[in-house]
Each structure stands twice: as structure tokens, then as C-alpha cells.
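First comes the structure, then the notes that go with it.
Shown here: the complex without one of its protein chains, the others still in place.
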Amino acid sequence: MSADAPSRFAVLLDSDFVYSFRKSRVTLIATLVTVSIIMAALLAPWIAPHDPFDVATLSLLDSELPPAWAEGGDPHFLLGTDNQGRDVLSAILYGSRISLAVGFVSVFFALVAGVAVGLISGYFGGLVDAIFMRIADVMLSFPTILVALLVSGIVRGALPREMHENAALAVLVFAIAITTWVQYARTVRGSTMVERGQEYVLAARLVGRSSASIIFRHILPNVMGPVLVIATINLAMAILIEATLSFLGVGMPPTNPSLGTLIRVGNEYLFSGIWWVVIFPSLTLVVLVLAVNLMGDWLRDALNPKLR
Amino acid sequence: AAKTLRMADSTDIAAMDPHSMTESNTIGFLNHVYEGLVRYNDELQVEPALAASWEFVDPTRVRFHLREGVTFHNGNPFTADDVVASINRAADDSSPVKSNLPGVASIEKVDDLTVDLVLKGTDPIVLNYLTNIYILDKEWMDKHDALLPSDIRAGKENHAVANSNGTGPFMLESRQPEAKTVLVANPNWWDTPKHNLSRIEFSPIASDATRIAALLSGELDFITPAPLQDIERINGSEGTSVIEGPELRTIMLGFNYGDTLHDSNLTDANPLQDLRVRQALNMAIDMDLIQKKVMRGKSRNAGLLVAPPVPGYDAALDERSPADPAAAKALLAEAGYPDGFEVGFDCPNDRYVNDEEICQAVTAMWARIGVKAALNAQTKSKHFEKVLAGTSDIYMVGWATLPMLDSYSVLSALLHTKSDRMGAWNPGGYSNPKIDELTDKVAVELDQAMRTAMMSEALGLAKDDVAIISLHQQPLAWAVRDGVNLKVTADNKPRLWYATVD
Amino acid sequence: MTATSEPLVSMQGLKKHFDVSPPWLNRMLERKPRLHLRAVDGLDLEIPRGTTFSLVGESGCGKSTVARLVVGLYAPTAGSIRFEGTDLTDRPAGDPPAIRRRMQMIFQDPYASLNPRWRVRDIIAEPLKCFGMLPDRASEDREVGRLLELVGMNSQDGEKYPHEFSGGQRQRISIARAISSKPDFLVCDEPTSALDVSVQAQILNLMKELQRELGLTYLFISHDLAVVHFMSDFIGVMYLGRIVETGPARQVFANPQHPYTRLLLDTIPDITMARRDREPVAGEVPNPIDPPPGCAFHPRCPFSDARCRSELPELRNAPSGARTACHAVAEGRLADGPVRAVPSTPAQMPT
Amino acid sequence: MLAFIVRRLLQAVLVMLAVALIAFAMFRFVGDPVNSMLPEIATTEDRQALRAQLGLDEPIPTQFAKFIGGAVQGEFGISYRNKRPVSDLIVERLPATLELVFAAALFALLMGVPMGVYTALNRHGFVSNLLQIISLIGISVPTFVTGILLILIFSVWLNWLPSFGRGEVVQLGWWSTGLLTISGLKSLVLPSVMLGLFQVTLIMRLVRAEMLEVLRTDFIRFARARGLTDRAVHFGHALRNTLMPVITIAGLQLGSMIAFAIITETVFQWPGMGLLFIQAVSFADIPVMSAYLVLVALIFVVINMIVDLLYFVVDPRLSVGGDRA
Partner (left out) sequence: MKQSGPLLEVRDLSVVFDTRRGPLTAVDRISFDLSPGEILGVVGESGAGKSLTGTAITGLLERPGRIGGGEIRFEGNRIDNLPPEQMRRLRGRRIGAIFQDPLTSLNPLFTVGRQLVETIQTHLDLGREQARQRALELLAEVGIPAPEKRIDHYPHQFSGGMRQRVVIALALCANPKLVIADEPTTALDVSIQAQILAVLKKLCREHGAAVILVTHDMGVIAETADRVAVMYSGRIAEIGPAAQVVKAPRHPYTEGLMGSIPVIGTGADRLTQIEGSMPRLTDIPAGCAFHPRCPCARADCAAVRPEPRPVGDGKVACVLYDGGGI
């Protein structure tokens, strides 16, 4: 209890949490990879050699060029071009942007909705809880991929025509979010029911704190640990679900492709020797999902004090 | 020796009942089991089949003399009763095939081997229609309560949907939907077989990659279609090769001729009504490039809405002028759109060869003259729903003129002013009185030369008007294992009674 | 131990029944009735100002439920609670602030009672904030520092998080929080049962000091009779939601009347009784959902008779000065049973 | 237990209603079935007539009422495309999908459980870490990519296994099975691996996590203190106690595997319900689509119910007569 305590940052650096992070080389690499992919995606408009979405700049003359190092490659197109003459590298950069956007935004919405429902259900119980949990049961009673398939089908059909182009992203996000919020809700509800009875919550009630204030100031911070873990895993899942939906033809349109769409389109060229159109986006997707999963894995262990 | 041909197509046959649907791959496949009064040979010429000969008793009555000694697979003899029952069945109100028999008023039995087909009016192409109308055994239908095709409304199944009894060169041995349909050669076929097959094993494989893999791994002898981008690979692999040919189907882009566009920044005008704009859009498309890159040199660029084998085709008109973006831009400016405009552009993504890729390329080319097309590529059922609802600005369609194999098909469905019976595929509302007039005449003109001239004239008018942009005839590519000898027919229907296996 | 005549806190006929029925559907199908758990079943209690009143009893007898009823965390099923004459019966915790400020609680578990994500200073300042007792952050900081020192900690400790402290220190933080709103009345629900004896001594001493300095009144709950003996002025012995014996602590310990009180006193392990073979008590604590009829203790009581099995005994003044709810005591049936009197001098060691 | 079953049944009804609503809502948005039912040259008149014949021009509430009415009786009408009763089509395809899913589930369990146990018992071993990472790759690669790669390697290059279809099937009553022929078994390998790969990872990770959790419990420590052999401790006690969550997840996964089978069946041309569904989507074959949805929901509900009932078998704490002395 000395007065000259080390700075908070030093304390953080010294914490078990950070230590376990620094000790796990795999996690370090995974984080590095994820961050670079995210950065590259964010900076795509500046670092991508071409704008693959500006159709006016595409030339069929450049189509199906192999990677720059291969025979017949063009140095302008590092990873080659696809059947429309689109630069594969740029398409990947922009595609990861969309994949990540789908992942992050859907996780965000699912998380916010799920956590809110979980907190309310768990804290107040009773009828609200019963209703929410029955809804959750129904959601859980149906495979994610099918729900996503149906939701995107229906929403696409129900939306006014002129919104279609821009709606694809929103539809995907919605479809994925609506199938994943349940996990957050269940987890948070469970921990909230435990926390609700904890004595620190009782102490807060004793001083007349409102339920809302108790939920947000006291309980929320204490139930976020597992939520974070689910969020990372779901980020990876969402990116994959989007890719799978693309495969089934309800993903992003090829004019605005995500990694999944790029793979779906490239897939058709797998036997024709134009391997680069499918291999590079697939690799990016696998590496990204793997890295995010590895981070989620580590987070799960790190946040579980019993596993130390 | 027993020769088995293992083949795969991208879709399964829908049903065994030839009057229950009109899908051309199913109709084509069923032609091995069932036959019509007439059939197309491998040159797409009408030739006698179950009818040995025919004559026009008067302009609206055709008399068919049926082939003698033909038996159905179950041994029943083939007679005029079967023809009457079958034509009535096909033309029934509940039959989707009735659209393929538009001019038929009734069918009358003259004697056991003669029937008269009574027409509503003069119909020069009635035989073409009949190539698609197959004959079933009346007794068999009677026995199985299948005298009418299945009625969806009533929710009643029809025996003919899963079973068959035809006169064709092959007989159904077994069928597992979506898995395998096995045909065996009909030893009692009336015709002299040109094939040497004893057995056909047909499997549908929807995934292109899997279908090719199965061919390459030796599990299949014959696949349709072979994706263009894989031709090289297949030809490069030992033991497999691609057989190609042009298809009848012409790919084209239709326009919205209404007063406003559906998907545009312009709200009070429709530039597509202006001929110069349509010309500009046409000129901007570099079909040579698309032919070379997207279609890998396999397609046939088209200046006309029909392919060469189709009567009415005129080689002189078929020339497609090379792309000229500069001129196109000038025309646009002249029409008052120097900066172009936005427009909706609808495409299927699973209907035609590289349909979506073509549209993407076209979008890019139009972008270069300032026209920003909002490309909406979607699955065929949704695409055509949208197109036919008339809510599309520019849309892709392909037209093979089948089963008529005649330019009249294009004139009546695509170019004629929209009405109850005409212009079913003219949702954009194109209307040219001259073309309408010619079309109506062609419908009843029996003189083949005059008919053809009139059709060519009408097609020429459409071309001048850029009523519909014609792009190309798409290529047909099938792939076979070495030793399979087969000719590609332009209607995309393999005729395996011509096939041999070494 | 200056007990004034007017009690600070009083409870009349206080009841708390929990509905522990199976879900509606089960009741319908299995034809089961609604089930009520009578955690507290008619409690009369008065706590004089400035004194410590202790509740003892086995696990599950309803001690914590009483504590929570008093501070308003539970709404009573029946009966009333008064604080300085004000009726608080149906007021939730924290309401009205002017009075609730004056009653606070110390919890059993020093680990669960502090929010792990909050700094100690925020934890201690929470009541100050919520009751709007201090104008600005600076005075809040000062007050937190003062409180920390009052409970024997360093004023700088406020910047740390709870996990950086030992159990004893955490309990001190709990106490600092509880007294921050300057309460008159503290409810302490087993405040030391999670602690080691040596730490327990520190906390108990601290609580006594604070009582002296701040004039606090305690409702003290424990199952450890020795601790209760050390802390209390008055004592109430609970069995299955009811008080079976109550009175000044000294009298109850010196002269326990109710058989259950005697049993409790007899079974506590005592360091002064080396290598003693305690006579194990037969039987188990009955189920509060389905309490035995009559006197709830009768199945375990060596003195029970037919009346005990059917008639519920009332709290009555016993000759000792305490009040006891026991037919046997009332009838004088209860001679010197096999219960142990509290030795006045430590027993001799066996060699 | 009776109340429990009744509650589950009510829930099931809720699920089925929700699904029916979704299925019906799909009617309006999957495209116009009429266009794919008629030849291109069909006139506008013909199209209208067919639309009326199918009842597509009736008011929506009427259509919904008819749909529910039929669905309740398990009647979904006649397939627009195949012209056969949808119930027949489904019954025909059900065995293929179920065999595929169960083979995949079996594969997942046989791989996942031992791997999970191994990695839990050797938490810090090199092989464990390797397995952990490799298994992650299993859930990072999109399944359709895996499928194509499997075909490429095992069919095209090595020529060991068939690339499509179910091989020879044997008819046992209405059930067609591929499990009794060599070619049927060979055909089953690649698709079930593709479908099961994801689940292997899932189950392995689940078993590992649960096992670690259980290994820390007092009763395991006590079991060791009693001198039980490692075998008895790990497999008799720990594994048995990890079963509960594994059962739940495996049950839930079984349902989602039926859904995921859509992709596997597409890739391997496996003649199951998923393929039927996908084909129906592209032909706007509404009766088939809705029947599929309802059936999947039903299977899901049934599986969940079985899982819940299994709990009663596995965990004595839940069973009736759990009276306390």
C-alpha cells in the first residue's frame, strides 16, 4: 500500500490478462493479422491499386490475368484479375471491407439487442422474461442458416425495388443479427440472474438506485465478459454465414462483392486454371476467420479465471 | 456389346409426363421415350415420326397418316385413338402444354391409322409445334386414370408423372428423382437405330464444378452443359473433350418504352423512347470483346434477333457494326443527354451462358459513355417475374424461337404490340404498326417464300428501330469422354438416338 | 448499554411467505397445490436505540429474510415495520431516502458485496451520491478518505479495486460504505461468518468501537452463539421462521429456557471442552414449506407431548425474564434436562 | 415430466406456427411460379388463367387459411414443377438427407469426442495445441470450399471416391438406403465428411471445455482421492458428466446440419431434401419450399424434445421420484 503506486498503464501491462496475451504467441500473431486485415480494409480506398467497383475503369482486355509473378502476369495486377478485368487484390481489399462490415455490424446489433433483452429478462423476470425467452426458444428452434436464408429472401422481396442495391448489406446484417442475438440474450440473462442476487446489487438497491441504473452501472459491466467471447466467435461466424449465403445466391451482389461473393464467383473457375480468382479470397477469408477465432479462443480462456 | 452412356445435365427432368410441363430439357429428354407425330432430325428439319406422312386437306385441316406396326413399350399397338387422346390431353385447359398448340381447334379420327387436325385458322408452322407434342397410349392412360394431365388445383397425382409408356427408342427402366434415371434401348423401335446404346444413365448435377469433376474422374461419359471457362481444362485432360456449336438462342436486351423509367435519376422522361439513345446504347457495347473474353470466342455475335437456321433470318442484316463509344457519346449528346443518365438493368444469373458476366461487361461499357446502369442480377424466377411485370428498364432475355423454330415466334411474342394473345414478352410496350401488320400477315401466309421475306422485313425494321438490342447467339458446349460420338444440336437437346459409343 | 424506552425499530406480526409453487402448467397437470414457503412467520421484535439485537438460529430459519424485510429489500406478506415510529411496511429499499439513509446493511460475503468493477472510492461514495449528501467531488473524496481511516484503512486505498484487498479489508470497506450515509441503524447479516477467527476479532472489535463512537443500533445476525454472546445486548432465537426465545442476552445465555436454545448452546463446539464427545442431536431441520403442526420443534424435542404436536405455543414471559414460546416451559414440565449450563469457570483439562 | 412434455409441445406449436407464417410469407417473394410453369411463348391470357388456377389471385388471408388448413393435415399440395404430391417428394428424399446427417453426426462424434477428451486431458501438450489450431481451421473454411476441395482431391486426383450422388440404393419399404451397398457407403464418405467437419470442431471444443470444467470439480478430485484409476476417473466419471451439454449442442447441431445439408447436397448432388429445396427455390416451387420448411422445423422440434427427454435419462436429478429423504 505504498503511496507511489505504479502508473495504471504499468499495472495493466503487468496484469495476468496482458501477460497471458503476451505469452501466447499464436494470439499475438492472430491479433496482428486481424488488425492488419481490418486496417487494410479500412484503408482500401487509399491503398487499393484499383477501384474494383467503378465499372467504368474495368476493361475486359485485362480480364483473367494471372498474378504478377506468374507467366503472363501484369505488374499492375499483383494478384491477377478476374473475368471482368477486376484487380483481385483490390477486390479482396474491398471485399474484406464488406465482409468485416457485415460481421461487425451484425454482431453489434445482435449484441446490443441480445444484451438488452438478457438484462431485462434476467433482472425483472416474470412475464417479460417468459415472453422473451419463448421468442428466443423459437429462434433457437430453427437453424441459423435457414433463418438467414428466409429472412434475406423475404426482406429482399418486401423491400421497395429502388432500395435493392443498397439493401443487400442491410438485409444480410439483419438476417445474421436476428439469428444470433439469442445467444447473447441467453448468456446475459443467466449471468444477470446470478448477479441480481449478489450482495453488491442489494447494496445498491438499499441506497435507492433505480433498476435502470443498477442494470447499467452495476450489472452490465459484470456480465460483459462472456459476451465479448461470444462476440468474437460470432464475428467469425457472421463472416462465414455471409459467405455461405453468397454461395446460395442471397449474399452480396457481384458488383459489390464481399469475400464470400468473390469466392462464390471464383469457385466457377476452379477447374479452368484461373485459380487465383478463388484461392486468394478464400485464403483471406480463412486467415481472417481463423485469426478472429484464435483471438476469441484466447479471450475465452483469459476471461475464465478458473483456467489460469 | 452392351454400351452404356452415363450422362449428366445441370437439372433433372421435371417429370415423366410430357404434358405436365414445358421445360425444354425435360421435353428433349422425354423424346427418347415418347415421340410426336413429327420430329426434328439432327439438322433441325421436320421429319416424319409417328405420322408416316401428312397433307393439308384444306388450309385449316391437316390429315396425318399414321405409321403402321408401331407398338408402345408395353406392347399396345399405336392407333389413331392414341393420337386423338394425346392431342386432346395436351390441349386441355389444365395442360400447360396447350400454349404450344395455339392454333389447334380439334382432332378427329378418320380411321384407325388416320387423323385430321383441325386448325382455328391458317397456320404455316403447325408441324413445328407438333414436334413437341408427344403421343401417349390411350389404353394405358385409361387404365391409370391419366387421360388428363395432373391438375395442381385438385391436388391429384397423375400416374403418367412417374411412369411412362411411349413409342420411343428407349424405355424407362428406373427413376430416382434428382439421382438417376435409367433408360434402356427399345428393341421393338419402329425406326432403324443409328445409335449403338443399350442403356442410358442420366444423373442431374447442378454444381458445375462437381459435374466436371465427375467427367474428369471418369464417372460420366457425357455432360451438358460444359461451362465455357472449363473448356480448355476439359480439352486438356486426357480422355475428355468438348463438343461445341452455336445455339439457336439469341441473347438480347429489351427496353422500357413507357413514359418514365423505373430506376433512374430522371423522373419526367424516358430517354429510351429516343431512337438515338437506343442506338448509342447499342453502339457502346463492344460485342467483339465480350465474344473474345467473356464467351471465350465461342459465341456468335448477332445483329438480328434470330439465328441463321431460323426461317426469316437474313444474313445481310445480321452484321453487327463494331463498337464506337465516341459516336455513341455524340448520339447521346444529340439526344440531350451529354452526361448520360441512370437506368435500371435487370439480368438473370442462372439462365443463360455467362449471363451475369455479360451484363457486368455491358454495364462497364455503358459506364464509359456516361450511362450508369444499376445492375440487378438475380435468379431466373425472380428476374422474369420482374421483367414480365413490366417494371424493368433494360432487361436481358434470350429467345430460341423453340418449338416453332421460326421468326414468327420473335415477331409475335417480342415485337408485336402487347395484347391478350400477342406481345407476351413485350412488357416494355414497344409498338410499331408496320411490324404489327407484317406479323399478322405472316401468321396466316402459307407461301413459304413470301412468309420468309415478310419476316425478314419485320426483323429489319426492328433492327433499324433498335427495338431490342441483339447481342449474340450463345454457344453450346457439351463435353464427352473419348469414344462418345455425338453431334451438338442447336436447340440444346441431345438426341441420343444418333449417339454411338466406341 | 443504555436502552431507552422507545425502540428505534419495531416489527409486529411480520410475515414473509415465498411462493415456491411449481409452474402453472405443472400444477394443472400434476394437480399439485400452490406451495408457500413460510420463511418468516409472525415475528414481533423491538430493538431499543443504541443496542445490539441478535438473531440466532440454524441455517434456513429465516434470519436473512428478516434482515432483508427490515431494509426493504423484500416486501412483507403481512405485519408492519416501523422505524422511529414511521411506518415503512410497504416502502421499497431506499424509500423514503430521508429514513432509509439512516438504515444500512453489512453483508455476509465480503467478496460478493463489493462490485468488482468499481473502485473502492466509488463503492463507498455510492450512498453519499444517491442520498445527495455532499455537494462536490472534493468533499466526497475527503469523506471517503475519512471513512477509510475510520475503519482502519489507508485513505489512498480508495483508488484500488476490491480484488486487491483481503477478505478482512473488504469487510472493512463494506462497513465504510454502510456507515457513509451516517446511519443510526445497521443490519449485519452474518458479517463475519466468511472470515477467519483472527480477522473476525478485528471486525467485531471495529463494530463495537463504531457503535460506541457513532451511537449505532445493530440488528446482528449470526449462527455462531459465541459471537452473538460477545456482541449482543438482546437476543432472539429463531426456529423455522419464528422466535422461540428472546430476552436480554445475558439471561438467555445464563439460563436458557426453550429446549431448542439449550440444544444450540449444547452443540456449539467449545475450545474449552477438550476431547468431549458431544451428544449428537437427532433429526434434521424440518422443511419450511411443510412445517410440522403445533410447535415446529416438536419432532426433535425430547420434551414434546401431544399438546406440542397440535398447538402452536405463544411467546410468554418465562421465569428467567426472557420470553419463551414453549408449552413445556409454560407448564413447568421442563426440569433440568440433558442440557448443559454455561460453565462459570473453565472446565478442568483431562490429562 | 408430463407438464414438461406438455410445455414442450406448446412450444413446438408456437415454433410451427412461426415457421408456417414464414413459409407463407415466402410465397409472395420467391418469384412468380407461373413463368417457369408455362412455355416462353405462352400468352398473357394463358398466364392469367394459370394464376387463377393455382389460386394465386385470391385474397391473401384466404390463401393463408388454405395453406394452414393443408399444412395441419400434412398436405402441401402438388409440386408445381414435378407435378407430384409434395408429401411423396419429401418422403422420397427424407432418407437420403437423414442418412447423410446421421453419418456426418456420427463422424463428428467419433472424431470430436476423442479429440476433445484428449485435448482436455493433455491441456498443454504439443499435439493438443496443434489439434486445437487445426480444428479451428475446420470452422474457418467455408463448407462449400471444403466440399469442392474434397472432390478435387479424392475424386479427380486420387479417383478413390465418387464425386456425386448416393451410389446404389436399396429399398427397404419406403426407405431407400445407401448403407447396404459398397458404392452407397463410398458415396457417403465425402459428403458426410464435408458436413461433419464443422461439427467435429464444435464438439471437440465443447467436450474439451466441459471436460476441463468437470475435471476441476470436487467429485473428480474426490474420485482421484479414492484411488480410482485414471481410466475410471476420466471416462467413467468426467466424460459421463460432460455428456449433458454435449447432448444439447449435438441435438441443436443435428437440426442445423439438416439445414446445412442444403449446401452439401448441392455440392455433391446428394438427392436429399436440401437439394429439393434449393431446386424448388430456383423454380419458385412454393408447395415444396413450404413443406420443406415446415418439415425441418418439425424435425428440429422433435430432436429438441428427444434431447430434453434424454436429460431425464442421463441425469437422475431430473427424473421423477427424485424425492429427498
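Observations, loosely collected:
Note that the chains take the letters A, B, C and D in the order they are written out, and that residue 1 is the start of every chain.
In this text, contacts are C-beta pairs under 8 Å (C-beta built on N, C-alpha and C of every residue); 3 or more make two chains touch, one makes a residue touch a chain.
What you see is a predicted model, and the numbers here were worked out from it, not measured in a lab.
Only one residue from C:Glu58, C:Glu84, C:Asp122 or C:Asp305 touches the chain missing from this view: C:Glu58. The omitted chain makes contact with just one of the residues C:Ile123, C:Leu225 or C:Val244: C:Leu225.
Remark: the omitted chain is touched by one listed residue; of C:Thr86, C:Ser139 or C:Ser166 this is C:Ser166. The missing chain, though absent from the display, is touched by one residue of C:Ile268, C:Leu312 or C:Ala330; that residue is C:Ile268. Within the complete assembly, residues 58-59, 166-169, 196-202, 204-205, 208, 223-227, 229-230, 253, 263-265, 267-281, 284-285, 342-344, 346, 349-350 of chain C touch the chain that is not shown. By the touch criterion stated above, the residues of chain D touching the omitted chain are 217-219, 221-230, 232, 236-237, 240-241, 314-317, 322-325.
Note that in this section only the chains that are shown with their structure count from here on.
Spacing of chain B relative to chain C, judged by their CA centroids, is 90 angstrom.
With each centre defined as the average position of its C-alpha atoms, the distance from chain C to chain D rounds to 56 Å.
Chain geometry summary: the mean Cα position of chain A and that of chain C are 51 Å apart. Chain contacts: chain A has residues 267, 270 touching two or more partner chains. Counting only residues that touch two or more partner chains, chain D has 30, 148, 152, 266, 278, 281. Chain pairs that touch one another, listed by label: A-B, A-C, A-D, B-D, C-D.
Residues 11, 14-15, 18-19, 22, 25-26, 28-30, 129, 132-133, 136-137, 139-145, 148, 152, 212-213, 216, 252, 255-256, 258-260, 262-263, 266, 278, 281, 293, 296-297, 300-301, 304 of chain D are the ones that touch chain A when the two sit in their complex. Across the complex, chain C is touched by residues 2-4, 6-7 of chain D.
Interface residues of chain A facing chain D in the complex, by the touch rule stated above, are 26, 134, 137-138, 140-146, 150, 153-154, 156-158, 236, 240, 243-244, 247-248, 260, 263-264, 267, 270, 282, 285-287, 289-290, 293-294, 297, 306-307.
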